[in-house]
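Let me begin by handing over the structure; questions about it come next.
Note that one protein chain of the assembly has been removed; the remaining protein chains are unaltered in position.
Going by the order they are written in, the chains are A and B; count residues from 1 in each one.
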Amino acid sequence: MADSRFFKNAGPFALAQIAEAAGAEIVNAESCDHLITDVAPLEQASPDTLSFLDNRKYLEAFKETKAGACIVSPDMVDHAPDGICLLVTKTPYHAYARVAQLFYPSQNGQGNVSAAAHISKSATVHETADVAAGAVIEDNADIAAGCVIAANAVICKGVTICANTQIGPNASIANAIIGSNTIIHAGVRIGQDGFGFAMGLGGHEKVPQLGRVIVGDHVEIGANTTIDRGTGPDTTIGNGTKIDNLVQIAHNVQIGQNCVLVSHVGISGSTELGDFVLLAGQVGVAGHLKIASGTRVAAQSGVMRNIPVAQEMGGSPAKPVRKWLKEVATLERLAQKKKD
Amino acid sequence: MADSRFFKNAGPFALAQIAEAAGAEIVNAESCDHLITDVAPLEQASPDTLSFLDNRKYLEAFKETKAGACIVSPDMVDHAPDGICLLVTKTPYHAYARVAQLFYPSQNGQGNVSAAAHISKSATVHETADVAAGAVIEDNADIAAGCVIAANAVICKGVTICANTQIGPNASIANAIIGSNTIIHAGVRIGQDGFGFAMGLGGHEKVPQLGRVIVGDHVEIGANTTIDRGTGPDTTIGNGTKIDNLVQIAHNVQIGQNCVLVSHVGISGSTELGDFVLLAGQVGVAGHLKIASGTRVAAQSGVMRNIPVAQEMGGSPAKPVRKWLKEVATLERLAQKKKD
Partner (left out) sequence: MADSRFFKNAGPFALAQIAEAAGAEIVNAESCDHLITDVAPLEQASPDTLSFLDNRKYLEAFKETKAGACIVSPDMVDHAPDGICLLVTKTPYHAYARVAQLFYPSQNGQGNVSAAAHISKSATVHETADVAAGAVIEDNADIAAGCVIAANAVICKGVTICANTQIGPNASIANAIIGSNTIIHAGVRIGQDGFGFAMGLGGHEKVPQLGRVIVGDHVEIGANTTIDRGTGPDTTIGNGTKIDNLVQIAHNVQIGQNCVLVSHVGISGSTELGDFVLLAGQVGVAGHLKIASGTRVAAQSGVMRNIPVAQEMGGSPAKPVRKWLKEVATLERLAQKKKD
């Protein structure tokens, strides 16, 4: 069902092949002996496409889907409509991710370099990398195999981009080393000066920012997000970390592996996050803090102190989430008592 | 008074012509028998320019203005300075908008295509569209009549831009269909991957994002705003909706008609807004919610539940605004009681 103007479908595939990619068990296989041509949402699916159910909110849509096959968890099997084939797994969303990747594999570079790209003679661009029109690759930059540099992106002098990494349109990367299999979306800004000033009544004196940005492998960085380079130490983003759109990461911040930072999060200078930290939308974190691996912070919270042990936090100033919710409930009760 | 380096004035105009555009009634016409050359703020206006009064905060400036003519509401007539001509209407700001459009009409494309634009041979660019230097139009993109594509903008493969729509400098549009008479400002990012991962302790698996972004007619999208494409369903923005700068709209969000989203608003995935919803600055809305038409949410609020009926909301978590303000007042009173 994906619009063929934008997406290239690698299918069709037989159900057995899909089940293998999904790591799922086939139930009711006899009802689906034809090839599956595509994936589709429950409401739009047809007998030759496959869908998935991951969120109980969509149970009604599942009961009425016309999909030929559907990925579900074991407890959903009994709710299936008649004549549907099921791919059953305890992790249906993961399974769907792998099936969708089967139909729509990520495209690495193929060696297509536009005549309208501007590539410095001292830059190195691997023969399998793509560079689109208007992209600028400055002196001594190094673009590895399979990279895709989109239109009007700017790779500044000396930057290294490792294999199979994608840089979106109009993004700019400076003073940085970017790992492999990483996706940097449109308009991302990496490696500009951090916000470093010696403040005073005579004006604010600029402090040269002499560090870099080091981004790991399998990282994703959302559109128009900004990551400043370090002051002397580096700003670092660990392997597997996923960053949403419009996030701000200040100088010297160190982010561990597999963290998730949702849109509009802001992290102040020199703060360190462990691994698997989740910051929901619009969370702010003050500077020079240490946040333990596994910490989860609710949307719009303001973290002002170290979080030495993994926990769920909420509120501004942030506190353990149960404490925060109790305060919310207490204030609600007290306000109701007052007549007005 | 507008700087002629930047703005081209279509005037002068006679007062009667201006009153007709404004839909206003002329009072004290005899004091203004000359042509009006321009519009200007109250403090800067001169006898041959026209101003307007919409906000009572500026009443003093109105009393002292040297404007030759002024658009006002009926209750302001008695406060007018001597010798000024008035254009009286119940909706002075609307009237001013139309008069300012008379003097400074929006410019559609005239068929100016820069030799320094990079246009794919398979793209279609209407003969009346403008394409500026450094702009990139990729394969099979379709740019309709009267469009203006500014410098270094990127229109990715297969994208359709309908008539008289403007795309600002350095903006990038992918996987999208954009309506007519829409304005997309500088640095906007439309159609990149949504933030879709199957999360787990072994790392976060990328879920291919197979939908599009569908933007209606007469929409305005502010600078550096980001709108992710859908996961399979589309992300949609209804006709007449106005979105400010640095707003985040996640995958599958559906926004109705004539909504107003102020700067730094963030809307999480799959949430649906009705028509005429107003979200003030820095509001966050959680995912998978339904917000009724006509809902208004105060700045910095955090919407965590469905809003089934139009109302004013405030606070984080958001609640009806009167309840929120009562809680604010209650806490203030309780804190004052405590000595410290």
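Just so it is clear, a contact is a pair of C-beta atoms (placed from the backbone, for glycine too) under 8 Å apart; a residue touches a chain by one contact, two chains touch by 3 or more.
Nothing here was measured: the structure is a model prediction, and the numbers come from that model.
**Q** Taking the full complex into account, find the residue in A:G23, A:P47, A:G158 or A:G294 that is in contact with the omitted chain.
**A** From the options A:G23, A:P47, A:G158 or A:G294, the contact with the absent chain belongs to A:G158.
**Q** Touching the left-out chain: which of B:A16, B:L201 or B:A335?
**A** Counting the whole complex, the residue in contact with the absent chain is B:A335.
**Q** Who touches the missing chain here, B:F13, B:Y96 or B:F197?
**A** B:Y96
**Q** Out of A:G23, A:P233 or A:G294, which touches the unshown chain?
**A** Touching the chain that is not displayed is residue A:P233.
**Q** Can you list where subunit B touches the absent chain?
**A** These residues touch the chain not displayed: 1-3, 5-7, 39-41, 43-44, 55, 57, 91, 93-94, 96-98, 100-101, 103-104, 106, 114, 116, 132-134, 150-152, 168-170, 183, 185-187, 218, 220, 222-224, 240, 242, 244-246, 258, 260, 262-264, 276, 281-282, 299-300, 316, 328, 331-332, 334-335, 338, 340.
**Q** Where does subunit A touch the missing chain, residue by residue?
**A** Interface with the chain not displayed, on the subunit A side: 118, 134, 136, 138, 140, 152, 154, 156-158, 170-172, 174-175, 187, 189, 192-193, 195, 197-201, 203-208, 210-212, 224, 226, 228, 231-233, 246, 248, 250, 264, 266, 268, 282, 284, 286, 288, 300, 302, 304, 316-317, 319, 323, 326-327, 329-331, 334.
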